[in-house]
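Take this structure first; my questions come after.
Let's turn to chain A:
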Amino acid sequence: MTFWNDPLKVAADWLTGIFTGWGMPSVGANVLVAFLGVLMLITILMVIDIFLVWIERKVVARFQDRIGPNRVGPFGLIQPFADIIKLMIKEDTTPDSADKVVYNLAPILSMMSVLILWAVVPLAPVMLGVDLNAGALFIIAAGSIGTLSIIMAGWSSNNKFSVIGAFRQVAVMISFEVPMLAVLLIPTILSGSMGMNAIIQSQNIWFIFLSPLAALIFLIAAIAELGRAPFDLAEGESELVSGYNIEYSGMKFGMFYAGELLHAFTFGGFWSIFFFGGYRFFGLELVSPFLAIAIILFKALVGYWVIMWVKYTVMRIRIDQMLAFNWKFLTPVAFVLVMVTALMNTLLRGADSWLFITGMILSNIIVAWVSMEIVRSVSKQERERVEGVQQVAEAHH
Partner candidate 1 sequence: MTGEQVIFLIVGAVTLIAALMVVTVRDLVHAALWLVATLFGVAIIYTLLNAGFLAVVQVVVYIGAIAILFIFAVMLTRRQAADTGAALNKNWWAGALMAMLAFAGLIFMLQSWSGFQKQAAAIPLGFDAVNQLGSALTSPAGFVLPFEVASVLLLAALVGAVYLAFNKK
Partner candidate 2 sequence: MIPLSWFLILAAGLFSIGLFGVLARRNAVAILLGVELMLNAVNINLVAFWRYGDILLMTGQVFAIIVFAVAAAEVAVGLALVISVYRRRSTVVAEELDLLKW
(Lines give C-alpha, C1' and ligand atoms only; values in the text may rest on other atoms or scores of the structure.)
Protein backbone atom coordinates (compact mmCIF):
# COMPACT_ATOMS: atom_id res chain seq x y z
CA MET A 1 0.00 0.00 0.00
CA THR A 2 1.27 3.46 -0.83
CA PHE A 3 0.10 4.90 2.48
CA TRP A 4 2.47 2.63 4.35
CA ASN A 5 5.37 3.60 2.15
CA ASP A 6 4.93 7.37 2.15
CA PRO A 7 2.17 8.42 4.55
CA LEU A 8 3.01 12.13 4.51
CA LYS A 9 2.81 12.50 0.74
CA VAL A 10 -0.43 10.52 0.54
CA ALA A 11 -2.00 12.60 3.31
CA ALA A 12 -0.72 15.85 1.79
CA ASP A 13 -2.04 14.95 -1.66
CA TRP A 14 -5.40 13.97 -0.18
CA LEU A 15 -5.69 17.23 1.78
CA THR A 16 -4.56 19.33 -1.18
CA GLY A 17 -7.23 17.61 -3.27
CA ILE A 18 -9.89 18.47 -0.71
CA PHE A 19 -8.78 22.10 -0.40
CA THR A 20 -8.58 22.67 -4.16
CA GLY A 21 -11.98 20.97 -4.39
CA TRP A 22 -13.31 23.80 -2.22
CA GLY A 23 -12.13 26.26 -4.84
CA MET A 24 -8.87 27.28 -3.16
CA PRO A 25 -5.93 28.22 -5.41
CA SER A 26 -3.27 25.50 -5.47
CA VAL A 27 -0.59 27.76 -3.95
CA GLY A 28 -2.84 28.56 -1.01
CA ALA A 29 -3.72 24.89 -0.57
CA ASN A 30 -0.02 23.94 -0.53
CA VAL A 31 0.79 26.61 2.06
CA LEU A 32 -2.16 25.50 4.20
CA VAL A 33 -1.11 21.84 4.00
CA ALA A 34 2.46 22.78 4.98
CA PHE A 35 1.10 24.74 7.96
CA LEU A 36 -1.02 21.76 8.98
CA GLY A 37 2.07 19.56 8.79
CA VAL A 38 4.04 21.91 11.03
CA LEU A 39 1.11 22.09 13.44
CA MET A 40 0.88 18.29 13.55
CA LEU A 41 4.61 17.89 14.23
CA ILE A 42 4.54 20.49 17.00
CA THR A 43 1.45 18.92 18.58
CA ILE A 44 3.08 15.48 18.61
CA LEU A 45 6.24 17.00 20.08
CA MET A 46 4.32 18.75 22.84
CA VAL A 47 2.51 15.51 23.71
CA ILE A 48 5.89 13.73 23.83
CA ASP A 49 7.12 16.60 25.99
CA ILE A 50 4.32 16.02 28.52
CA PHE A 51 5.33 12.40 28.88
CA LEU A 52 9.00 13.36 29.09
CA VAL A 53 8.16 15.05 32.40
CA TRP A 54 6.85 11.71 33.63
CA ILE A 55 9.84 9.78 32.27
CA GLU A 56 12.28 12.24 33.83
CA ARG A 57 10.62 12.03 37.24
CA LYS A 58 10.37 8.24 37.13
CA VAL A 59 13.99 7.81 36.06
CA VAL A 60 15.37 10.24 38.64
CA ALA A 61 13.36 8.41 41.28
CA ARG A 62 14.92 5.10 40.25
CA PHE A 63 18.41 6.62 40.33
CA GLN A 64 17.75 7.91 43.83
CA ASP A 65 16.16 4.64 44.98
CA ARG A 66 12.64 6.06 45.19
CA ILE A 67 9.43 5.08 43.39
CA GLY A 68 8.53 8.42 41.87
CA PRO A 69 5.03 9.65 40.96
CA ASN A 70 2.60 6.77 41.39
CA ARG A 71 -0.60 8.28 42.75
CA VAL A 72 -2.37 9.90 39.82
CA GLY A 73 -3.42 7.33 37.26
CA PRO A 74 -1.69 4.03 36.47
CA PHE A 75 2.06 4.32 37.27
CA GLY A 76 1.46 8.02 37.84
CA LEU A 77 0.95 8.59 34.12
CA ILE A 78 -1.60 11.36 34.69
CA GLN A 79 0.86 13.19 36.98
CA PRO A 80 2.26 15.53 34.26
CA PHE A 81 -1.29 16.67 33.42
CA ALA A 82 -1.83 17.47 37.08
CA ASP A 83 1.47 19.40 37.00
CA ILE A 84 0.30 21.35 33.98
CA ILE A 85 -3.03 22.24 35.64
CA LYS A 86 -1.08 23.38 38.69
CA LEU A 87 1.22 25.55 36.56
CA MET A 88 -1.75 27.01 34.68
CA ILE A 89 -3.69 28.10 37.76
CA LYS A 90 -0.64 29.55 39.52
CA GLU A 91 -0.43 33.31 39.74
CA ASP A 92 1.40 34.70 36.74
CA THR A 93 3.66 37.33 38.24
CA THR A 94 5.69 39.97 36.46
CA PRO A 95 8.16 42.08 38.45
CA ASP A 96 7.18 45.76 38.57
CA SER A 97 10.47 46.98 37.19
CA ALA A 98 10.76 44.26 34.55
CA ASP A 99 11.00 45.05 30.87
CA LYS A 100 7.54 43.67 30.04
CA VAL A 101 7.89 42.92 26.33
CA VAL A 102 11.30 41.27 26.57
CA TYR A 103 10.26 39.45 29.74
CA ASN A 104 7.26 37.86 28.02
CA LEU A 105 9.12 37.16 24.78
CA ALA A 106 11.95 35.18 26.39
CA PRO A 107 10.04 31.95 27.27
CA ILE A 108 8.48 31.89 23.81
CA LEU A 109 11.91 32.20 22.15
CA SER A 110 13.26 29.51 24.45
CA MET A 111 10.52 27.07 23.37
CA MET A 112 10.89 28.12 19.74
CA SER A 113 14.62 27.46 19.70
CA VAL A 114 13.86 23.84 20.60
CA LEU A 115 10.90 23.28 18.29
CA ILE A 116 12.74 24.80 15.32
CA LEU A 117 15.37 22.05 15.63
CA TRP A 118 12.83 19.46 14.49
CA ALA A 119 12.59 21.14 11.10
CA VAL A 120 15.77 19.33 10.06
CA VAL A 121 15.30 16.03 11.96
CA PRO A 122 14.70 13.21 9.49
CA LEU A 123 12.09 10.95 11.09
CA ALA A 124 12.13 8.49 8.21
CA PRO A 125 13.80 8.36 4.78
CA VAL A 126 10.80 10.14 3.26
CA MET A 127 9.71 12.17 6.27
CA LEU A 128 11.63 15.30 7.12
CA GLY A 129 10.80 18.98 7.23
CA VAL A 130 13.62 20.35 5.06
CA ASP A 131 16.70 18.53 3.86
CA LEU A 132 18.88 21.55 4.50
CA ASN A 133 22.38 21.21 3.05
CA ALA A 134 23.71 22.97 6.16
CA GLY A 135 21.73 20.85 8.62
CA ALA A 136 24.56 20.32 11.10
CA LEU A 137 25.18 24.07 11.28
CA PHE A 138 21.45 24.68 11.74
CA ILE A 139 21.63 23.05 15.19
CA ILE A 140 24.16 25.63 16.33
CA ALA A 141 22.07 28.42 14.81
CA ALA A 142 18.96 27.29 16.70
CA GLY A 143 21.07 26.97 19.85
CA SER A 144 22.13 30.59 19.52
CA ILE A 145 18.45 31.61 19.62
CA GLY A 146 18.19 29.69 22.89
CA THR A 147 21.23 31.59 24.20
CA LEU A 148 19.54 34.83 23.24
CA SER A 149 16.35 33.86 25.08
CA ILE A 150 18.35 33.17 28.25
CA ILE A 151 20.09 36.52 28.24
CA MET A 152 16.76 38.23 27.48
CA ALA A 153 15.12 36.47 30.43
CA GLY A 154 17.98 37.29 32.76
CA TRP A 155 18.25 40.92 31.77
CA SER A 156 14.54 41.77 31.59
CA SER A 157 13.78 40.37 35.05
CA ASN A 158 15.75 43.31 36.50
CA ASN A 159 17.17 41.18 39.28
CA LYS A 160 20.88 40.93 39.93
CA PHE A 161 20.75 37.18 40.56
CA SER A 162 18.98 36.52 37.30
CA VAL A 163 21.49 38.68 35.41
CA ILE A 164 24.46 36.89 36.99
CA GLY A 165 22.83 33.54 36.31
CA ALA A 166 22.15 34.47 32.69
CA PHE A 167 25.74 35.72 32.25
CA ARG A 168 27.15 32.46 33.49
CA GLN A 169 24.76 30.27 31.54
CA VAL A 170 25.40 32.21 28.33
CA ALA A 171 29.16 32.12 28.87
CA VAL A 172 28.96 28.33 29.18
CA MET A 173 26.68 27.96 26.17
CA ILE A 174 28.71 30.05 23.75
CA SER A 175 31.94 28.44 24.92
CA PHE A 176 30.70 24.90 24.43
CA GLU A 177 29.33 25.76 21.00
CA VAL A 178 32.93 25.78 19.77
CA PRO A 179 33.84 22.12 20.45
CA MET A 180 30.34 21.07 19.39
CA LEU A 181 30.71 22.76 16.02
CA ALA A 182 34.20 21.27 15.61
CA VAL A 183 32.93 17.79 16.44
CA LEU A 184 29.96 18.12 14.08
CA LEU A 185 32.54 18.45 11.31
CA ILE A 186 33.54 14.81 11.87
CA PRO A 187 30.25 13.22 10.68
CA THR A 188 30.40 15.83 7.91
CA ILE A 189 33.88 14.67 6.88
CA LEU A 190 32.95 10.99 7.11
CA SER A 191 29.72 11.34 5.12
CA GLY A 192 30.79 14.14 2.78
CA SER A 193 27.66 16.18 3.49
CA MET A 194 26.16 18.46 6.14
CA GLY A 195 22.59 17.37 5.39
CA MET A 196 21.02 15.21 8.06
CA ASN A 197 19.52 12.71 5.65
CA ALA A 198 22.81 12.26 3.78
CA ILE A 199 24.65 11.75 7.08
CA ILE A 200 22.21 9.00 8.08
CA GLN A 201 22.25 7.38 4.64
CA SER A 202 26.05 7.14 4.63
CA GLN A 203 26.19 5.35 7.99
CA ASN A 204 26.56 1.79 6.79
CA ILE A 205 28.90 1.60 9.76
CA TRP A 206 27.64 3.72 12.64
CA PHE A 207 29.95 6.67 13.15
CA ILE A 208 30.31 5.76 16.83
CA PHE A 209 32.53 2.91 15.65
CA LEU A 210 34.56 5.24 13.46
CA SER A 211 34.91 8.08 15.94
CA PRO A 212 33.93 7.20 19.52
CA LEU A 213 35.83 10.19 20.88
CA ALA A 214 33.76 12.55 18.72
CA ALA A 215 30.55 11.01 20.06
CA LEU A 216 31.81 11.55 23.61
CA ILE A 217 32.79 15.18 22.99
CA PHE A 218 29.44 15.82 21.31
CA LEU A 219 27.63 14.38 24.33
CA ILE A 220 29.61 16.56 26.76
CA ALA A 221 29.09 19.69 24.68
CA ALA A 222 25.39 18.87 24.29
CA ILE A 223 24.96 18.47 28.04
CA ALA A 224 26.63 21.85 28.56
CA GLU A 225 24.43 23.38 25.86
CA LEU A 226 21.36 21.96 27.62
CA GLY A 227 22.47 23.34 30.96
CA ARG A 228 22.12 19.99 32.72
CA ALA A 229 24.34 18.55 35.45
CA PRO A 230 27.32 18.76 35.75
CA PHE A 231 26.82 22.07 33.93
CA ASP A 232 23.48 23.00 35.52
CA LEU A 233 24.13 26.56 36.63
CA ALA A 234 20.49 27.41 36.11
CA GLU A 235 19.50 25.05 38.90
CA GLY A 236 22.11 26.22 41.40
CA GLU A 237 19.62 27.26 44.10
CA SER A 238 22.28 27.56 46.77
CA GLU A 239 24.55 29.85 44.76
CA LEU A 240 22.34 31.71 42.31
CA VAL A 241 18.81 31.10 43.61
CA SER A 242 18.23 29.27 40.32
CA GLY A 243 19.68 31.82 37.92
CA TYR A 244 18.04 33.41 34.93
CA ASN A 245 14.52 32.05 35.46
CA ILE A 246 14.14 33.11 39.09
CA GLU A 247 11.43 35.71 38.47
CA TYR A 248 9.30 33.49 36.26
CA SER A 249 6.24 31.74 37.60
CA GLY A 250 3.34 29.67 36.35
CA MET A 251 3.25 28.61 32.73
CA LYS A 252 6.11 30.95 31.73
CA PHE A 253 8.43 29.00 33.99
CA GLY A 254 6.73 25.87 32.66
CA MET A 255 7.79 26.82 29.15
CA PHE A 256 11.45 27.08 30.19
CA TYR A 257 11.16 23.75 31.96
CA ALA A 258 9.35 21.96 29.14
CA GLY A 259 11.76 23.49 26.66
CA GLU A 260 14.70 22.11 28.63
CA LEU A 261 13.24 18.59 28.70
CA LEU A 262 12.37 18.58 25.00
CA HIS A 263 15.81 20.03 24.26
CA ALA A 264 17.46 17.13 26.07
CA PHE A 265 15.31 14.63 24.17
CA THR A 266 16.11 16.41 20.90
CA PHE A 267 19.83 16.27 21.56
CA GLY A 268 19.45 12.57 22.35
CA GLY A 269 17.95 12.38 18.87
CA PHE A 270 20.83 14.33 17.32
CA TRP A 271 23.35 12.12 19.07
CA SER A 272 21.65 9.11 17.52
CA ILE A 273 21.48 10.78 14.10
CA PHE A 274 25.16 11.74 14.01
CA PHE A 275 26.67 8.67 15.64
CA PHE A 276 24.10 5.86 15.85
CA GLY A 277 22.61 5.78 12.37
CA GLY A 278 19.42 7.74 13.07
CA TYR A 279 16.40 5.86 11.76
CA ARG A 280 18.52 3.05 10.33
CA PHE A 281 18.49 -0.33 12.00
CA PHE A 282 19.51 -3.30 9.82
CA GLY A 283 17.18 -2.35 6.99
CA LEU A 284 14.08 -2.23 9.20
CA GLU A 285 13.56 1.41 8.24
CA LEU A 286 12.85 0.40 4.65
CA VAL A 287 9.85 -1.70 5.67
CA SER A 288 7.71 1.23 6.67
CA PRO A 289 8.24 4.88 7.66
CA PHE A 290 6.30 4.18 10.85
CA LEU A 291 8.91 1.64 11.87
CA ALA A 292 11.64 4.19 11.06
CA ILE A 293 9.95 6.76 13.32
CA ALA A 294 9.74 4.19 16.10
CA ILE A 295 13.45 3.41 15.68
CA ILE A 296 14.59 7.03 15.79
CA LEU A 297 12.32 7.84 18.76
CA PHE A 298 13.67 4.81 20.59
CA LYS A 299 17.26 5.87 19.89
CA ALA A 300 16.45 9.41 20.98
CA LEU A 301 15.02 8.04 24.23
CA VAL A 302 18.19 6.02 24.79
CA GLY A 303 20.26 9.18 24.22
CA TYR A 304 17.95 11.07 26.58
CA TRP A 305 18.40 8.33 29.15
CA VAL A 306 22.19 8.65 28.93
CA ILE A 307 21.89 12.41 29.45
CA MET A 308 19.68 11.78 32.51
CA TRP A 309 22.11 9.16 33.77
CA VAL A 310 24.92 11.73 33.67
CA LYS A 311 22.70 14.37 35.25
CA TYR A 312 21.76 12.31 38.28
CA THR A 313 25.19 10.79 38.82
CA VAL A 314 27.64 13.67 38.47
CA MET A 315 27.74 16.71 40.70
CA ARG A 316 27.86 20.31 39.60
CA ILE A 317 31.25 21.88 38.87
CA ARG A 318 32.11 25.54 39.30
CA ILE A 319 31.78 28.06 36.48
CA ASP A 320 35.54 28.67 36.22
CA GLN A 321 36.15 24.91 36.12
CA MET A 322 33.57 24.56 33.34
CA LEU A 323 35.16 27.26 31.22
CA ALA A 324 38.70 26.06 31.89
CA PHE A 325 37.66 22.50 31.02
CA ASN A 326 36.16 23.74 27.77
CA TRP A 327 38.88 26.10 26.57
CA LYS A 328 41.92 24.24 27.84
CA PHE A 329 40.84 20.66 27.21
CA LEU A 330 37.70 20.03 25.15
CA THR A 331 38.23 22.59 22.39
CA PRO A 332 41.87 21.67 21.61
CA VAL A 333 41.02 17.95 21.65
CA ALA A 334 38.05 18.54 19.33
CA PHE A 335 40.16 20.53 16.87
CA VAL A 336 42.98 17.97 16.90
CA LEU A 337 40.45 15.20 16.37
CA VAL A 338 38.95 17.01 13.38
CA MET A 339 42.39 17.37 11.80
CA VAL A 340 43.34 13.74 12.50
CA THR A 341 40.01 12.46 11.16
CA ALA A 342 40.32 14.52 7.99
CA LEU A 343 43.87 13.23 7.46
CA MET A 344 42.93 9.59 8.10
CA ASN A 345 39.86 9.93 5.89
CA THR A 346 42.02 11.17 3.02
CA LEU A 347 44.71 8.52 3.55
CA LEU A 348 42.33 5.56 3.88
CA ARG A 349 39.67 6.62 1.39
CA GLY A 350 40.21 3.80 -1.06
CA ALA A 351 41.18 1.26 1.58
CA ASP A 352 39.39 -1.88 2.69
CA SER A 353 36.54 -1.18 5.11
CA TRP A 354 38.12 -3.15 7.96
CA LEU A 355 41.37 -1.23 7.56
CA PHE A 356 39.33 1.99 7.52
CA ILE A 357 37.52 1.16 10.76
CA THR A 358 40.71 0.02 12.50
CA GLY A 359 42.62 3.12 11.39
CA MET A 360 39.84 5.43 12.53
CA ILE A 361 39.46 3.79 15.94
CA LEU A 362 43.24 3.65 16.46
CA SER A 363 43.60 7.35 15.63
CA ASN A 364 40.78 8.14 18.08
CA ILE A 365 42.39 6.09 20.82
CA ILE A 366 45.76 7.73 20.23
CA VAL A 367 44.26 11.23 20.37
CA ALA A 368 42.39 10.37 23.58
CA TRP A 369 45.46 8.77 25.17
CA VAL A 370 47.83 11.62 24.28
CA SER A 371 45.42 14.26 25.54
CA MET A 372 44.88 12.35 28.79
CA GLU A 373 48.67 12.04 29.25
CA ILE A 374 49.10 15.79 28.71
CA VAL A 375 46.34 16.52 31.22
CA ARG A 376 47.94 14.14 33.70
CA SER A 377 51.39 15.73 33.48
CA VAL A 378 49.96 19.28 33.66
CA SER A 379 47.83 18.46 36.68
CA LYS A 380 50.82 16.80 38.34
CA GLN A 381 52.92 19.94 37.84
CA GLU A 382 50.09 22.06 39.15
CA ARG A 383 49.71 19.86 42.23
CA GLU A 384 53.43 20.10 42.94
CA ARG A 385 53.34 23.87 42.52
CA VAL A 386 50.39 24.22 44.91
CA GLU A 387 52.05 21.93 47.46
CA GLY A 388 55.28 23.92 47.18
CA VAL A 389 53.38 27.16 47.85
CA GLN A 390 51.71 25.58 50.84
CA GLN A 391 55.04 24.43 52.25
CA VAL A 392 56.51 27.91 51.85
CA ALA A 393 53.47 29.37 53.61
CA GLU A 394 53.82 26.89 56.45
CA ALA A 395 57.55 27.65 56.79
CA HIS A 396 56.70 31.35 57.19
CA HIS A 397 54.37 30.52 60.04
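Selection rule, in plain terms: all candidates are chains of the complex that A comes from, given by their letters.
One rule holds in what follows: a contact is a pair of C-beta atoms (placed from the backbone, for glycine too) under 8 Å apart; a residue touches a chain by one contact, two chains touch by 3 or more; residues count from 1.
Bear in mind the structure is a predicted one, so any value in this text is a computation, not a measurement.
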Item to check | Of the listed candidates 1 or 2, the one touching chain A in this complex | outcome: 1
Item to check | candidate 1 contact footprint on chain A (complex, rising order) | outcome: 27, 102, 132-134, 137-138, 140-141, 143-145, 147-148, 151-152, 155, 158, 163, 167, 170, 174, 177, 194
